[in-house]
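A short worksheet on the structure shown next.
The complex appears here minus one protein chain, its other protein chains still in place.
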Amino acid sequence: MLIRKYPSVLIFLAVLAIFTLVVTIMSQAYGTGAIPTSTVKLFGKTLCLALAALAMDLVWGYAGILSLGHMAFFALGGYMIGMWLMYARTEEIVTATLANAPIPATPDEVQQGIAGQIFGVVGSTDLPLTWTFAGDLKIQLLLVLLVPGLFAFLFGWLAFRSRVNGVYLSILTQAMTLALALWLFQNDSGFRGNNGLSGLQNIPGLTDVPQSTISIWFLWASALALGLAYILASWLVSGKFGSVIRAIRDDEARVRFLGYSVEGYKLFIFTLTAMICAIAGALYYPQAGIINPAELAPIASIYLAVWVAIGGRGRLYGAVIGAIFVSLLSSWFTGGKAPDGNLGFYTINWVDWWQVLLGVAFVLVTLFAPRGLSSIIDAVAGLRHPMRRGKDLGPDLGALREKEAEA
Amino acid sequence: MRRLLFCLLLLIAAPAWAQDLQSVLDANRDQIEKPSRQTIGPVIAEIAASGEGAVAFLEAWGDRRVGVTDDGRFAIIDGDAAADAVTGAAVAGDVKALKPNSGVRGLIAAALVPAQLADPDTARRRAALDALGRDATAEHLPALRASLDDPDPGLAARKTRLERLLTVRFDPDPAARVAAIESFAGDTGADVQAALNPLLSTTRIAATELPADANIARNLGVGSDLTREEAYRLLVDAELARPRLSDAEQKSALSANISDGQVGNIPVANLDSPDARDRAYRALAAAGTVRPAASADDVDAALESHVFADIYDEPSAEVTDAARGTLNGLVFRERAQQSVDITLDALSLASIYFLAAIGLAITFGVMGVINMAHGEFIMMGAYTGYVVQGFIANKTVSLIVALPAAFIVTALAGIVLYRLVIRHLAKRPLETLLATFGVSIALQQLAKNIFGTQARPLTAPDWLGGSVGFGEIISISTIRVAIFVLALLFLCLFLYITKRTRMGLNMRAVTQNPGMAASMGINPDRVAMLTFGLGSGIAGIAGVAIGLFAKVTSELGSDYIVQSFMTVVVGGVGNIWGTLAGAAMIGGLQKGIEVLNPANTLAAQTWMILFIIIFIQFRPRGIFPTRGRFVEG
């Protein structure tokens, strides 16, 4: 049913599967070695970013809530899994050391040792309360979903209940991520301040498995998560729920007057996307190796919006394309690999000019191609935006509604 | 008369073995070339006592004008020329200047005090008083008293005050000290407190009984004034009691006594709980292998049989009473002054936020668009100020040029942005937000490419340096006062424009109902464009102001943008009074939280933002909600 309505889902999944297989075959661990491990990690991380962009597209492109704070949930997910990774690895080291001591260690001493090693760098030796469950993978995995989910729920409930929307909501979400970043920045809050959590690529218990193998596992996990989330998102937006959230995007007041609980819908989509972001983050940071509060600076969330906008919002594949395209392009340009542009009188060094290019491109996309890169795919698929001539969606053009909502 | 006095003073200070300058310098060559504050004291005293040329040498040395010639003689450098420090003969060739550190320079200045106090040159007398304020010793008191009669009334007053301060610190007669202390009643000066507070310093002691002649500040009760642990630690430190056993000591004692895989008959493998370790240790102690740890009963007995007290380091009870009395009298006054000072700080911060946000508020109010590039307009203004200062050396003139220049540059930039981008996105506020964000990252990187990432100087003219103060505690830097005035000025200007001009009337009309305004013959597009120019222009002026008191970098705008947004949102959109209230609230909150937690400014910012997020929940439309087309958002 879903696939009949959205054949793009199948195409997307096929492309994703082929991509993952090809990378695996060309990897150092399971194949020819044509793709170095660092590139495999880059691909894996990019898939995670695409997953976050997918969530952003749901909340912004479909529900019309321009959240400038979704990277906060992404980073929170990373922090939650990072706590376990750090704790468990340190526990291995500490137990091994204490086993050499003449007197066996008390559980308290083991914990002291772990806390000393993790927090020694920020001048503390006590394990903060927030790390109570850090030793337990199951609970910590649950927290990956629960903490950002609960956080988003509370924030959303407060904000939507008092009818904060539009640009106000954007600013408020931005303030939220800034406050969270500033809080994590403080050493006293127990997340190692600016140093953040590091060494996350070393998975406890898998010390003997080389990174080339682990990177492939994470690539598969990221691809799987992206695929599943894509199916979930397609299913969500294809049904009645999808119609309602699109209606909220287009005219919130009318939906409310029709008797729908607008706040409930918004809250649901806000919390759900926060959790998807958190999963993406939990898969991203073990590949990146380090997470620190700079990751949830307001600018990161704005970039998320930029990816979705450039890819094309209101299109699930648009968000994915945007995230992959812009982030890969960005790493190509800033990596110093792009050839210098020679204008005769001035040589453009892309390391310096990439940001300018991105900014200008972004303005142009917003002005002239609101559907972003996905308008190329739309053109191929023959989807065309009905000419509304600036008018609102409404009963007077009722015949177009189904098509319009899709386009 | 002065000269006579001067010689007299030198004689007082001169030891019996006074030598001439040449031999003193020769004898202490190494010390003088590489002086250390800890050891140079006697050398300086010797030089000061060496008569002819000593004062000139010390003054030059303190000013870093003494050098060593190639053949090892000391010379006084004067511009490009140099003269021998002893003979005064001109020295040719290379002179390597000596670099005494500021601690040594302080000692030199202190040594010069007796000579300079009565010097005919006012500047020198002032320098002497400055030095006295920093490093006074008991010897200075008679010299100061001898020179109290100063022709300059300002210096005379300072001398009298310093004399009383030194009396408090150094006079041997308690009665004179008490009189001096009491004369300061009601004076909140930092120097007074600096003189009085040391008199009240205490030492905490533990003893079997208190010494009879002690000047006791207060007796301490165990359990009430200090905890049992603290009290016992005092006893241990005073070697009146045995220390309790720490976990680490217990562990090392246990591991030192492992025999046959057992400690005190408990297998080593079982020692993984504190309980088992205690049992093992007791077994060892019972066997006499380790010393028994102090038990809870021992602690009780020890605490019972000793007394604890804080004792004044100052022996005279009269003096400490007087000092305490005077200081207590200051407390209320000081608190009041501190609150005023904090309020001024908050006002100053608020005026900065107000200046940064007012442009944003105007554009948001009239067009309902958020301009994310607003911060970059602020930055642009600051860089304009920097560039203008590069062309015009005179700081005052360059500031006068920079303010309108910054206005024009950013206003033009704003108009261009409006024409090219914003008017095409008129009905889509979220997209405007994003498009202007694109402009913002491009502008920021452009600034980096042009000016570099390093902070650029934007220097205020001298008349804006320094600070304005009332009393010792309340003080605010002049530049902040200027920014406050500037903010007020723009508030008035804005009120004038909106209430008294045609343009303002149009603006208000467009804000309230653009459709109706258009049918009345107002061109909303044109009004919006001019408004946008005005708002951006004010951002430019804010940039110059911020650059003057902080720094000019490409990230200057983004530092203020979130606060500006919050100012606008908290205040209520499109209402100048709302912006004012928002700025006051954010500035006040920030300072208020800083007072509660002075060690962590970051925490203050975090809590401030959190508070605002919660505030918005209860007043989603801000303190002054708008009426007009944005009522239903």
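Order of writing sets the chain letters: A and B. Residues in each chain are counted from 1.
In this section, contacts are C-beta pairs under 8 Å (C-beta built on N, C-alpha and C of every residue); 3 or more make two chains touch, one makes a residue touch a chain.
Note that in this section contacts and distances are computed from a predicted model.
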Its UniProt record identifies the chain omitted here, from "Chaperone protein HscA homolog", "Hydantoinase/oxoprolinase family protein", "Urea ABC transporter substrate-binding protein" or "Aldehyde dehydrogenase family protein", as "Urea ABC transporter substrate-binding protein"
The listed residue (A:67, A:140 or A:198) that touches the chain absent from the view is A:198
May I ask which residue of B:93, B:151, B:457 or B:521 touches the chain that does not appear here? B:457
Where B:190, B:212 or B:393 are the choices, the one touching the absent chain is B:190
What is the set of chain A residues that contact the non-displayed chain in the whole complex? 36-38, 41-42, 89-90, 93, 97, 100-101, 116-118, 120-123, 125, 182, 185-187, 192-196, 198-199, 201-202, 211, 288-292, 294, 331, 334-336, 340, 347, 349, 351-352
When the complex is taken as a whole, what residues of chain B touch the one chain not shown? 36-38, 64, 99-106, 130, 134-135, 190, 193-195, 197-198, 201, 252, 341-342, 345, 348-349, 352, 448-457, 459, 465-467, 473, 475-480, 546, 549-551, 553, 555, 559, 590-591, 594-595, 598-602, 605
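Here is the rule we use: only the chains that are shown with their structure count from here on.
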Using mean CA coordinates as chain centres, what's the chain A-chain B distance in Å? 41
Which residues, counting only chain A, touch chain B once they are in their complex? 64, 66, 101-108, 155, 158-159, 161-168, 170-172, 174-176, 178-179, 182-183, 185-186, 188, 253, 298-299, 302, 305-306, 309, 352-356, 358-363, 366-367, 370, 390
Residues on chain B engaged by chain A in the complex (per definition of touch): 251, 254-255, 258, 263, 268-269, 271-274, 277, 368-370, 421, 424-425, 427, 429-431, 433-435, 437-446, 448-449, 558, 562, 565-566, 569, 600, 602-603, 605-606, 609-610, 612-614, 616-618, 620, 632-633
